[in-house]
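Up next, chain A:
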Amino acid sequence: MKTRFLSNLLLSFIWLAVTGTFSFINFVFGFILSFFLMWLISKEREENKYFYRGPKLIAFVFFFLYELIKANLQVAYDVVTPSFYMKPGIIQIPLTAKTDLEITLLANLITLTPGTLSLDVSDDREVLYVHAMYVHDREEFIADIKNGFERKLLEILR
Partner candidate 1 sequence: MEILLVIIIGLLYAAGIYMMLRRSLVKLIIGLILLGNGANLLIFLLGKIVKGEPPIIADTEKMLGEIYADPVPQALILTAIVISFGLQAFAIILIKRAYKVVKTDDLDEMNATDEDL
Partner candidate 2 sequence: MLIAVISGFVFALVIPLIMGRLKSKSTLWAALLPLSIFVFFLSILPEIQDNGHVRISYQWVPSIGVNLDFYLDGLSMLFVLLISGIGTLVFIYTSAYLKGHHFLDRFYAYLSMFMASMLGLVLSDNIYTLFIFWELTSISSFFLIGFNNDSEASRKSALTALAITGIGGLFLLAAMVGLGHVTQLNQISAMSSLSEVIQGNNLYGWILLFLFLAAFTKSAQFPFHFWLPGAMKAPTPVSTYLHSATMVKAGIYLLARFTPVLGNHEWWNGPLIIVGAITMVYAAIHALFRLDLKGILAYSTISALGILVFLIGLGTSAALLAAAVFILVHALYKATLFLVTGIIDHETGTRDVSQLGGLNKVMLPVGIAALLAAISNAGIPPSFGFVGKDLIYAATLGMGDLAWPLTILAIITNVALLFAGFLAGIKPFLGKLPERFQHLHLPGPAMYAPPLILGILCILFGLAPFLLESSLIQPVVAGLTGTEPDFHLQLWHGFNLILLLSVITIGSGTALYFILKPSENLLSKVTAFEGISPESIVRLISSGFATFSSGWTRFFQNGYLRYYLITILSFISLMLAYRLFTGITLYVDTSTMTAVTFYEAVVLIIMAVAILFTVFSKSRLVAVASMGVVGYSFCLIFLFYSAPDLAMTQFSIDTLTVILFVLVLYNLPKYLKLSDTRDRVRDGLLSLAFGTLISILTLEVMNETVSKETSQYYAENAYILGKGKNVVNVILVDFRGFDTMVEITVLAIAAIGVFGLLKLHLRSTEKE
Partner candidate 3 sequence: MSNPYIVLPVIFQLFVAVVLMFSWNRKNLQKLISVIGSLIALLISLLLLLKVNQEGIQAMQAGGWVAPFGITFVADTFSALLVLLTAIAGLAVSVFSVGSIRNARIKFGYFPILHLLIMGLSGAFLTGDIFNLYVWFEIIIISSFVLLTIGGEKAQIEGAIKYVTMNLLASVIFLTAIAILYGLTGSLNMADLSIQVAAVENRGLVNVTAILFLIGFGIKSAVFPLYFWLPASYHTPPPAISAIFGGLLTKVGVYALLRVFTLIFIPDEFLTWVISIMAMLTILTGGLGALIQNNMRKVFSYLIICHIGFMLAGLGIYSTIAIAGAVFYLVHDIMVKTNLFMVSGLIFKFKGTYSMRLLGGFYKEQPLLSLLMAIPLFSLVGIPPLSGFWGKLLLIKGAIASSNILMIAFIILGSFLTLFIIAKLWAAVFWKDGAELPRKKHIKYFEELKPLKKKAMIGSIAFLSVISLGIGFGAEWIMRLSMTIAENLMDPAPYIQAVLGI
Partner candidate 4 sequence: MKTIIFKTASAYLLPLLLLFSVFILLRGHYLPGGGFVGGLMAAIAFVIHSFANGIDKTKNIIKFHPGFLMPVGLLLALTAGSLPLAFGDTFMTGLWMKQSVPVIGSVGTALFFDTGVYLVVIGVTLTIIFTISEGL
């Protein structure tokens, strides 16, 4: 019930953002609208927790941007220069993340980082298969992910 209300609230805010008109009436409208929409699509949706760890979130955003730019430069170099320095491969990464949201966020963040691409999650949610451009050492790569993205992400989500 509480999460339902929170989602509703969140959607109302998104409505405000999308319409770009901040007024109480627009908020009420957005609230009613999202209430209706949530009712419409409610049956199958799992209830989820929403962000409550603000600071960590901000830190994570910066961490992510840093990773993004770093990797981008690395890739850019490889793309622009005539010869390839990359050592690509598909790597299996065991997952600590368990819920759908955790796994999805993690996978997406990995994908968004240049040079890596989450190909798929095993059906038992044990492992994530990642295609990476620079696999100099498998263990090191796995550790990077697990200590970097995954740990930080789970800190926020749990």
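Please note the rule applied: a residue touches a chain if its C-beta (ideal position, glycine included) is under 8 Å from a C-beta of that chain, and two chains touch if they have at least 3 such contacts; residues count from 1.
How were these candidates chosen? In short, all candidates are chains of the complex that A comes from, given by their letters.
Fair warning: this is a prediction, and the values are worked out from it, not measured in the lab.
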| item | value |
| --- | --- |
| Touching candidate for chain A, same complex, options 1, 2, 3 or 4 | 4 |
| Residues of chain A touching candidate 4 in the complex | 7, 11, 14-15, 18-19, 21, 23, 25-26, 29-30, 33-34, 37-38, 40-46, 100-101, 103-104, 107-108, 118, 120-121, 123, 125 |
